[in-house]
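Showing just some of the chains, left in place.
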Amino acid sequence: MQYHRRRLLTIVAEASLESALLRDLERLGATGYTVTDARGKGQRGVRSAAWSAAGNIRVEVVCDAELADAIAAHLRERYYEHYAMILFASDVDVLRGGKFSARSD
Amino acid sequence: MLDPVVLFFVLGVVAGLLRAELRLPAAAYEMLSVLLLLAIGLKGGIELATRPLHTLLPQIVGVAALGVGLTLLAYAVLRLAGRFGRADAASIAAHYGSVSVGTYAVAVAYLGAHTVAFEEYMPLFVVVLEVPAIVVGILLVRGLHRGTRWGELAHEVLLGKSIVLLLGGLLIGWASGPAAIAPVGTLFFGLFKGVLALFLLEMGLIAASQFGSLRQHGLFLLAFGVLMPLAGAACGAVLGLWLGLSVGGTAVLATLAASSSYIAVPAAMRIALPEANPTLSLAASLGITFPFNITIGIPLYLAMAQWLHRPGG
């Protein structure tokens, strides 16, 4: 099986950021994203999803390492100070490398 | 004696405080609030159909001014007496200058149960009061700062769920008139109090979850959450009298002035003033003012309106 190495960026953030966040991802060049509804707890307290704005979203982006860095830098810059948000990244293997980045291989 | 719908709220609060295993699905909460917003809008629209709109213009201007005034008042109190920072003060003030549809619905139910009539086009004022407080709140922090993305904000506020559904309901009711609306009314009007009861059950659960953060933020917020609605109600009632509203209408306007937002304004503030702590404003609005208004406030505001309208008044 021929895999290509990409980065998986997972972002958990307050649900009210959904549209702004997705807009940013597209602008920065992500070829796609996957969103699920979530709840949780962190430094900014419990986020319970009792009603939709009170919950979190969990966004995944598969992309190349450069873009992952660019997205992480942008989010830190723009949202970290005032919003409930965490971000973590890891390596993943994909079959169609071209689907997840501008450059193809 | 409390109205049963308020008892549902109490049940929610108690269940929440006891950490009962009771959680209404988020989808249900969303649907219940959609139903309430549409029902209120439709009701107002049907009534609007029967009168020339321009006759309401003076009232609309007066009510909008009320929204601006209450926001400024609240801001001053929070800055001076509460020593809050600008952003937090402005954000909380915007909540109190705006309105709560849930509180409005309880007032309608209360007046209905006491057979006090009121101007049925009141939902129009709900819409009118949603927006000015938000604008004032932002201006208080940002001034006419170029950086503020007013376009995005206008979109967020004017096209938020509450305004779209209230205004949509108003327009549909207005365009259709009472006869055509009747068949859909079985759902929207016939079930109104039942839907409100379920909504308040959930609101009780949510309010209970706010009490924790209240403890951290102390007595001032508690006092503010009770006294600000009283001040607001007084302003609203006087304005109602002055605009020539009936006793019921005056009580409703007082209630609107007393109520504080927990849907539209929080959403707008997260975007416009993210540096404001959302926990503070929600704790005050949901944890204190909402419960206060629907249990003690509304009967008081009706008494206030009756006193202002007393024969020799």
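Each chain carries a letter (A and B) given by its place in the written order, and its residues are counted from 1.
Note that contacts are C-beta pairs under 8 Å (C-beta built on N, C-alpha and C of every residue); 3 or more make two chains touch, one makes a residue touch a chain.
Here the structure is a predicted model, which is why all the values come from computation and not from measurement.
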**Item:** Number of copies per protein chain type, counted over the whole file
**Value:** A x3, B x3
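Just so we're on the same page, only the chains that are shown with their structure count from here on.
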**Of all residues in chain A, those that touch chain B in their complex** = 14, 16-17, 20, 45-46, 48-55, 81-83
**Request:** State the interface residues of chain B toward chain A in the complex, per the touch definition above.
**Result:** 23-24, 26, 29-30, 202, 205-206, 209, 213, 263, 266-267, 270-271, 274-275, 279
